[in-house]
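Would you mind keeping the following structure in view while I ask a few things?
With one protein chain held back, the other chains of the complex are shown just where they sit.
Just so it is clear, A, B and C label the chains in written order, and each chain counts residues from 1 on its own.
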Amino acid sequence: MDAYKILREEAFEANLEIQKQNLAIYTWGNASAFDPERAVFAIKPSGVPYDKLTPESMVLVDLDGKIVEGKLKPSSDTKTHQVLYREFSRKTPDSGIKGITHTHSPYAVAWAQAKKSVPVFGTTHADHSVEEIPCTDFISEEALKNDYELETGKLIVEHFRKSKLNPAHVTMALVAGHGPFAWGNSAFQSVYNSAVLEEICKMAFLTLRIDPEAKPLPEYIVRKHWERKHGPGAYYGQ
Amino acid sequence: MDAYKILREEAFEANLEIQKQNLAIYTWGNASAFDPERAVFAIKPSGVPYDKLTPESMVLVDLDGKIVEGKLKPSSDTKTHQVLYREFSRKTPDSGIKGITHTHSPYAVAWAQAKKSVPVFGTTHADHSVEEIPCTDFISEEALKNDYELETGKLIVEHFRKSKLNPAHVTMALVAGHGPFAWGNSAFQSVYNSAVLEEICKMAFLTLRIDPEAKPLPEYIVRKHWERKHGPGAYYGQ
Amino acid sequence: MDAYKILREEAFEANLEIQKQNLAIYTWGNASAFDPERAVFAIKPSGVPYDKLTPESMVLVDLDGKIVEGKLKPSSDTKTHQVLYREFSRKTPDSGIKGITHTHSPYAVAWAQAKKSVPVFGTTHADHSVEEIPCTDFISEEALKNDYELETGKLIVEHFRKSKLNPAHVTMALVAGHGPFAWGNSAFQSVYNSAVLEEICKMAFLTLRIDPEAKPLPEYIVRKHWERKHGPGAYYGQ
Partner (left out) sequence: MDAYKILREEAFEANLEIQKQNLAIYTWGNASAFDPERAVFAIKPSGVPYDKLTPESMVLVDLDGKIVEGKLKPSSDTKTHQVLYREFSRKTPDSGIKGITHTHSPYAVAWAQAKKSVPVFGTTHADHSVEEIPCTDFISEEALKNDYELETGKLIVEHFRKSKLNPAHVTMALVAGHGPFAWGNSAFQSVYNSAVLEEICKMAFLTLRIDPEAKPLPEYIVRKHWERKHGPGAYYGQ
């Protein structure tokens, strides 16, 4: 019973951080925390306002979607989290994915609604990804009718596979017509990446308003910024 | 005297929520709570700042516009609320409308000033409506001279009738050149829908700046999102 | 010494309201309160941050620009206030102007920098003015060299005279390349009008982005909204 105490608390704190960073109004967002050893994640209960959340209200789910612990129904997006953990974390354990966040932050949603991936216009972007933030295609009618939330997860995974993107390096994605998903090596990190994504989307939006012909950042600067934070000789942080 | 205590408190809380959600500055917004059995609603007094409001200051009005209880003058938009309750709630009781909110939130006002209905660009919209957010025509000079606020209510009702929109499913409307009205099955829900409307209007605005040719969300995704929240097999929330 | 206590307090509260309504960062704004009987106004001291202000720090100035009371230097825009009180209040006492506010709120500044008056696109505008928000021409080099702040006041007054605008009805103006000034029947009301102006400027900005060909609100609706708040049969408020 106490076994998942830390996992539940991590998910709880991450969900509060969604609101603190203004990434969602009311109940429009969910974060989960994953324990790779036990292959279980803690996720926000569905439709519960942030100020009613407690660590105890987090729902524990395994990678088959079975509820391991919890009295409430988990987030309606639970199966999307489940697929992403299964494909991005279990199958490539060194990717280190231990948290996922989904929000409806407005600039990220706007890019998703315009069905466009976000070009690398500056170092703010390059600090977090050397690639464009990818935007999937619309989910197909067939997939949607099969199992919508599960197939949303597969849509992201398939897009990464086809585009040869590494989920350990590109930790954000836009689902066309829907909105952003982000992940990281902790639930908190996945909310952080969601906030980064919103900021990148806003900056790219403004850049193209100032100059519709704006050019992406030269590749050598992109590479440098990524490496100083994430490369073998990274020297950012303590 | 105590009979309307709960109704007044509900209206009071909803009016405070307008400010909490940044949907109005100073006195620019009003919410009401409706009791269908007694056909009476509690509404904000006219021109009183939110921080001066008390539950006791709410004014009780019946569906003929008669003040049932209250020392202050009700909101100048009272007759619009009155018509909407009479037409949308009394005549179709299963619509469940028990609350109405009017604000001047900036993105919703901008769409109303541009006299354009808001396309369904994404799932944030589809979670709350399968239809475009409708925008009425300008009120006619004749109607305005007859009884402005009453006719504003009729303008919305008539627009819904002609467009065959069901107020139980489309809970938001823009009045051309004026701004947004939203309703719901409680006063709080009508403020929630006002916040949703502002967010949808902002997202649609940004989407069209990124791609002026942006296409609406495919119908099958719209339908799915609506159904998972509002259909017979809805599975969102607890 | 105590004679100006209320006037100083009114000016102090109004200056704090500038910051509360997010109309200025740091020291970028000033409000004054005018006593028509004594022909003296209390104004913010120059360059003092809002959190360092006290009622005692307000400076009392007469309509010739003489400091009546106060140890600090008054706002660098003092002569602009002085001219507006002299021309708009003393010469037309029924205009009721008893407060003036100047800010650098961003949407109002942007319209002023684009040297454009703001069309009446909706009822939010019409609730406060039946006219476009006027934008002056640039101040002439000759006037600027004569007495910049005094001539800025004259520029506004002259623009109103030529455009036959009544400062009792149009309580806001944009100075080209500079920013907004607003006034009202109290210092607080002038800050309120500054907040209204910023909101109107934002809404008009968004409206033209949605539809660059957006049409102004029909005259009969403009007139109605103004009259219900300010006409002889006004029925807004208590």
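A few comments on the model shown:
Everything that follows uses one rule, which is that a residue touches a chain if its C-beta (ideal position, glycine included) is under 8 Å from a C-beta of that chain, and two chains touch if they have at least 3 such contacts.
Remember, it's a predicted structure, so these values are computed and weren't measured experimentally.
Partner chains of the missing chain, restricted to those shown and counted over the full complex, are A, C. Only one residue from C:Glu37, C:Asp64, C:Asp94 or C:Glu141 touches the chain missing from this view: C:Glu141.
Listed for chain C, the residues touching the missing chain in the whole complex are 25-26, 28, 45-48, 72-73, 76, 104, 106-107, 109-116, 138-139, 141, 144-145, 148, 177-179, 205, 208-209. The missing chain lies against chain A, touching residues 21, 121-124, 192, 195-196, 199, 202-204, 206-207, 209-211, 214-215, 217-218, 220-221, 224, 228, 235-238.
In the analysis below, only the chains that are shown with their structure count from here on.
Path length between chain A and chain C in the touching-chain graph (shortest route): 2. The most central chain, judged by C-alpha centres against the centre of all protein C-alpha atoms, is B. Each chain gets a centre from the mean of its Cα atoms; for chain A and chain C, those two points are 47 Å apart.
One simple way to say how far apart two chains are is to compare their mean CA positions; for chain A and chain B this gives 33 Å. For chain A, no residue reaches two or more other chains under the stated contact definition.
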